[in-house]
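Every protein chain except one is present and positioned as in the full complex.
First chain written, first letter: the chains are A, B and C, and each begins at residue 1.
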Amino acid sequence: MSCFQVRTDLALEARESIEKTEEGLRGVTVEEYDHEEIQVHITKVVISSKNGAKAMNKPMGSYITLEAPAMQEADEDYHREISEELARQIRSIIPRADEEQSILVVGLGNRDVTADALGPGVVDNLFVTRHIVREYGKAAYNKERMNQVSGIVPGVMAATGMEAAEIVRGVAGQTKPDLIIVVDALAARSTKRLNRTIQITDTGIQPGSGVGNHRNALTEESLGVPVIAIGVPTVVDAATIVGDAVEKLTWEKEGQSGLRIDSIRTISELNNMYVTGKDIDEVIKRLSFTISEALNLAFEL
Amino acid sequence: MSCFQVRTDLALEARESIEKTEEGLRGVTVEEYDHEEIQVHITKVVISSKNGAKAMNKPMGSYITLEAPAMQEADEDYHREISEELARQIRSIIPRADEEQSILVVGLGNRDVTADALGPGVVDNLFVTRHIVREYGKAAYNKERMNQVSGIVPGVMAATGMEAAEIVRGVAGQTKPDLIIVVDALAARSTKRLNRTIQITDTGIQPGSGVGNHRNALTEESLGVPVIAIGVPTVVDAATIVGDAVEKLTWEKEGQSGLRIDSIRTISELNNMYVTGKDIDEVIKRLSFTISEALNLAFEL
Amino acid sequence: MSCFQVRTDLALEARESIEKTEEGLRGVTVEEYDHEEIQVHITKVVISSKNGAKAMNKPMGSYITLEAPAMQEADEDYHREISEELARQIRSIIPRADEEQSILVVGLGNRDVTADALGPGVVDNLFVTRHIVREYGKAAYNKERMNQVSGIVPGVMAATGMEAAEIVRGVAGQTKPDLIIVVDALAARSTKRLNRTIQITDTGIQPGSGVGNHRNALTEESLGVPVIAIGVPTVVDAATIVGDAVEKLTWEKEGQSGLRIDSIRTISELNNMYVTGKDIDEVIKRLSFTISEALNLAFEL
Partner (left out) sequence: MSCFQVRTDLALEARESIEKTEEGLRGVTVEEYDHEEIQVHITKVVISSKNGAKAMNKPMGSYITLEAPAMQEADEDYHREISEELARQIRSIIPRADEEQSILVVGLGNRDVTADALGPGVVDNLFVTRHIVREYGKAAYNKERMNQVSGIVPGVMAATGMEAAEIVRGVAGQTKPDLIIVVDALAARSTKRLNRTIQITDTGIQPGSGVGNHRNALTEESLGVPVIAIGVPTVVDAATIVGDAVEKLTWEKEGQSGLRIDSIRTISELNNMYVTGKDIDEVIKRLSFTISEALNLAFEL
């Protein structure tokens, strides 16, 4: 979960907080529609100017969000219908999706922390083909056209001593994929989007604005090929949740600085803490299948 | 984690909230001391009357708490010195600890949810001996006196369709242990005791006051043999954390009912959510070793 | 894997070794047919007399074997068509399969040894319903008729200190299922049936003829309700494989006792060793899904 080092908000949430203060915004277009049959709400935010990027506090690029409340619930077929819609959206953002290419899927996060195991889970279920196509040719699959799909779970820095970005850069340098897809669990600002929202973006993963953090970026700029990031918020930062609750109270009542200091103390105890649901193991298992199946479909030619 | 169905507070916390309102309490004795060399603070609460039990909202019995801030940090020897102190405290509460007996260790919780995997982790590292002693005798260990130790991880109801208590009752009925020790992750009321406090009690695990919940108890009454429960708070209930923060604000300022309703709404979204630390995988791995090693030591004759 | 303590051969193999010496056998009927569309060969052996049981060295009862070479290969839908046929065969052997009942599925074996993790894998993927039906009624599933399905993974004696049979007897005693289904990995006599053969029998699991071993039986006699065993051979005993190879050589050449002693020495080194395939992780994952899906289908009313 890059959220563990980096605050990775949803573009959707950034847009909402902006709408409160401004009417419209140049360089940011928003398009929404419902896929009613499968109860999926899709939002496309395109940030096309530096001003838009600044206002949204997000890099220029496309952000597609699928909101699918059904994903929170169990389903016999791990929500195949959502996988299919997700596959369509992923294809819409893949450059030259109809041409044969080599694709590296990166599963970020910590396999040993349930809420953070989404990326590893997706790679575990991925249909990898690169080694077979290279060894035996496409004939091994009875296909005339095949993508070469590979996958890696770089692990977390506490376990490897290396940045995930270092590992991905190294592997990409050796295996020369045409496209990299990074899957990660995200932190949302509120519980209402948890485990039901999938964000796809062609901006890759950008670490926070902290100086010297560029070594951690997983972007086209740092990796040399297009990078698509797929994320699902599975946790809320604990300090954010308490902070927001306190904010609501103190906003309307002025002159409560003493109380606020008290609350800030509570909040600082919450650093490095996160909030997640009690059935998170089931949720991660299901989400991993939904996304890996979508990738498998999206990669078919 | 029984905390997922049952609110399992620390006796320590119950006592603290009482001290605020009353001076002293009949039928409740408290004894505290520091084991300075290893920086462990030990508190023994004994509830010996019904009044005491009512005031504390806890069943009559002994509650030993070890607070060991060092447990939060990594250590080469998984805190052997804390294991040794913990072993002493466990032995002090085991009936007839010097006599040979058969002991069943139950690891409650969900192996697939990191913060809830403490119980299963302890049983994984336990030195089980029952099958060897029964098959080959104590000679197999070159010992004249041996306890017969067995262990079970009953799993969670969502995975088994059965109450953990049903499984434990069944297994105990067949294998007739003289003593049952139940290990579980707990929910604390605040973050300050997280992952550094171990509670040992001879009251077993009592489900909440809910009607009809007696089938879930893991107590001497329900199992027919003494039951010792060992618990470590690894999570805080998310609603509790936000509730407490809000409480602090509204306590001193009256007439803010509108704001409170708003906050209550936030809090109700947090039902079934919990707060835990970002390095919870390391923490659980370490705590499991510390406790299983303490049990291994405590069971030596 | 009960094969680790108990030699659990396939009835199919027992029958084959008999056919070599006798023509026909009273009290043993054999029925075979091909389900050509899905390339599954089905054999039903019914042993209906004590003589038949003695000749086959198997208890009286029904033995259904599905041979499905396709199971050895990967498939997008984890061989749904085989799951459906398997579900039909399981239903054919379940007493009163059309009536509502309570069914306990037991996953034998060791989760930490890949070739032995079939039983645990099946229970992991099982659709358990008992706790929901008991808590909320069948309405929770929008059904008028529902079985109550529960599942348990008792673990291996080295980890629990208890016989799997003790745990199952205890759990069954508490939860009173009408039917128990035991899933286990088996040892075959040769590699040719590995990972492609599923055996279903209503005789449960009988330990070897060793004295005093009755405590280990998982049978209707020991558990008080019908017990169906489902097994797949995933390993071959190493000593058997070498023994068979040597047997072939020495059978036709007499007077080679010196050589045989040499071979026997080799073979005795192989005690407690087994032979399995190099892709056993993929195989077990796939087989677990095929069987758990078959159970889920078979339990629908």
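We take it that a contact is a pair of C-beta atoms (placed from the backbone, for glycine too) under 8 Å apart; a residue touches a chain by one contact, two chains touch by 3 or more.
Values in this document were obtained by computation on a predicted structure and should not be read as measured data.
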item: Residue of A:Lys58, A:His79, A:Arg130 or A:Arg286 touching the missing chain in the full complex; value: A:Arg130
item: Option from A:Ala53, A:Ile167, A:Val225 or A:Leu297 whose C-beta touches the chain left out; value: A:Ile167
item: Contact with the hidden chain (one of C:Val46, C:Val225 or C:Leu270); value: C:Leu270
item: Chain not shown, touching residues in chain C; value: 4, 110, 112-114, 158, 190-192, 238, 241-242, 244-246, 248-250, 252-253, 256, 259, 262-263, 266-267, 269-270, 272-282
item: Contacts of chain A with the absent chain, listed as residue ranges; value: 123-124, 128-132, 148-153, 155, 157-163, 166-167, 169-175
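The rule is short, and it goes like this: only the chains that are shown with their structure count from here on.
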item: Rounded Å distance between chain A and chain C, as computed from the means of their C-alpha atoms; value: 43
item: Mean-CA-position distance for chain B and chain A (Å); value: 36
item: Chain B and chain C, separation of their C-alpha mean positions in angstrom; value: 39
item: Residue numbers of chain A (touch at least two other chains); value: none
